[in-house]
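The other protein chains are all here in position, but one chain of the complex has been omitted.
A and B label the chains in the order they appear, each numbered from 1.
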Amino acid sequence: MNRLVTTLNSHRFLLLLVLLLFLFIVPFVMKESWVSLVNEMLVMALAGCALNLMLGYTGMISFGPAGLYAVGAYTTAILLTRYRFPFAIAVISAPVLAGIIGGLIGWFCVRRSAVYFALLTLAFAQIIWTIIFEWYGFTGGDNGIVSIPIPEFFFTISHCYYLTLTVVGISLLLLWTIVQSPFGKTLQAIRENPGRTEFIAIHLRRYQLSAFVLSSAFLGIAGSLFCIFSGSVFPDYAHWVKSTDMLVICLLGGFYNFGGPIVGSAVYIFLSKIISKETMFWMFFLGVIIVFLVLFMRNGIVGFLSEKLAPALHGTSRPSSDEEAQ
Amino acid sequence: MILETQKLAKSFGGLTAVHDVNLHIQEGELVSIIGPNGAGKTTLFNLLTGHISVDSGRVIFKEKDITQLPPHAISRMGIGRSFQRLNIFPRLSAFENIQVAVFSQQRKSRNIFARASKLARHETEAILESVGLLDKKNVTGGLLAHGDQKRLEMGIALAVEPSLLLLDEPTQGMSPKESGELTQLIQKLVRERGLTLIFVEHDMNVVFGISDSIIVLHQGKILFEGKPDKVRKNEEVQRVYLGDERGTWSSLLRK
Partner (left out) sequence: MTFDAIAGQTLSGISVGMVLFLIAAGLSIIFGTLKVLNLAHGSIFMLGGFLCYGFTSSFVSLPGVFWWTLLAAPLIVALVGGLIEIFLLRRIYTQEMLYQYILTFGLILIIGETCKFIWGVGYHSVGIPWPFGGNVSLWGLSFPVYNLFLIGCGFTVFIGLVALMRYTGLGRIIRAVTYHREMASALGINVPKVYTGVFMLGCWLGGLAGTLMPPMSVVALGSDMAVIIECFIIVVIGGLGSLPGAFVGAIILGLLNAFGIYIIPKLAVAFGFMLMIVILIIRPWGLMGKPE
């Protein structure tokens, strides 16, 4: 039994290594359009994992991640375009501001029960979208902000790609550290039974708020990265459809695995590029995909693979590990 | 005196659930609260732990007024509790169930950089051992047998190292054998840790077997309190109980 766990774990390590190597050589072996696609996958993987810190780990059902993502993107865009801030500061400010605004919004959202949390997150994201959409003088309204003065070095797609890869890599490592920490375990306990945690001296709302702020900051990083990648920002970034993208990425990959949103992002971005080319009604299929996943594949791709495939491969049921409990 | 309440009262709508209850619990005592269904036992626990707000009266714990404090603050001061309905973290392993509470006790819950699996192992295992679940530490909480889940819940409550422990029907839904084992476990833990224990229980064998004193609640009021043999002989208590638990009561009288 023990040996099996070790083999699985070392396999996981090996898989990760192969994946990293592959991601590293992407610009050398792929066409530019594919590099952009992988770039987008990386950004959305980070956004998905950030959202999943709330959904999968803390059990807080947020429908407004795109709002915070847009705060990150617009922070970088506005600081660069309007105030000519140095690039590094414009990027670092994104998670800081997203975290602060996330803190404000989160303070309201955790004040009432879970159902209000869901509807308030959606409402606040809509507020952010409205502000961006209406405030022509500052955000450019529905014209967005284009030709953002990004350092020329990052005009080359492969340079931008490596920046994204590095930042996403570090961010995911941080998120992984967080979910494995005592704080992360406490969040999972809150997900399982929020009422009970109060009787083991956990200040429930404070922890939920902390999770909200952390999640917002990472969403801000993702937004900022996408702003750098595309060189422009639009109100669409805050639109509820963008939140749907992120929710589906988590759902598709699986909520209860750290890697779920990463796999979800890769599959989802790939699919959306292919299907949206063929049909005007991509959103309809997206809706159908959501319904299908909820009804028949609740644990997502990663959950499906580890439940159905792993036992079949090894001819035995998977031993319990930390992973399953999450 | 470790816990005192003064004229504690709570009503829901027009219904008075707890009516001017004065408790005086001495340190190290093993007190049970009995009474027919709807007597206000669980409400009383909920008032003591800040789970619901107090209408009037005061709760004093270790000479501090804790009446208006939220649950997490009361829990931090040293009152632990278990619940009538099972209340664990179902998809965490038994080990993690306890560990999360240990982190809280050690003020490590806010640490976001350390690796949880390497921390507080010893303390967590000690608690698992004391509630007899060490060999099941990797089993997912929700998959444990009912009796084991009850033990796990007690372990969670113990992990925050309370000086006062409130147990709401600890043997509920258990076989006589399991319930006997659990009773022994409770007695052992109380002696070892020098705990003060208040528990609500329907099983009169358990109540009369281990209590230092018994409080009888009826319609939100304290009907009688005293040592087990005094309670057994009290006529008013008998009258209240004859209605719904005649069998239990008469069997106890025969002892």
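Please note the rule applied: a residue touches a chain if its C-beta (ideal position, glycine included) is under 8 Å from a C-beta of that chain, and two chains touch if they have at least 3 such contacts.
If you're wondering where the values come from, they're calculated on a predicted model, not measured in any experiment.
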Shown chains that the omitted chain touches within the full complex: A
Of A:Val96, A:Ile127, A:Leu174 or A:Leu305, the one touching the omitted chain in the full complex: A:Ile127
Residue of A:Phe63, A:Phe85, A:Phe154 or A:Phe183 touching the missing chain in the full complex: A:Phe63
Contact partner of the left-out chain, one of A:Phe13, A:Trp34, A:Phe138 or A:Phe284: A:Phe284
Full-complex contact with the absent chain, from A:Ala118, A:Leu174 or A:Leu305: A:Ala118
Hidden partner chain, residues of chain A it touches: 55, 59, 61, 63, 108, 111-116, 118-120, 122-123, 126-127, 130, 134, 240, 244, 247, 251, 255, 281, 283-284, 286-291, 294-295, 298
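By our rule, only the chains that are shown with their structure count from here on.
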Distance between chain centroids, defined by C-alpha means - chain A, chain B (Å): 42
Chain A to chain B touching residues, read off their complex: 177-178, 180-186, 188-189, 192-193, 195-204, 207, 210, 256, 320, 322, 324-325
List of chain B residues in touch with chain A within their complex: 49, 51, 70-73, 75-76, 80-81, 83, 87-93, 96-97, 99-101, 103-105, 108-117, 119, 138-140, 156-157, 159-160
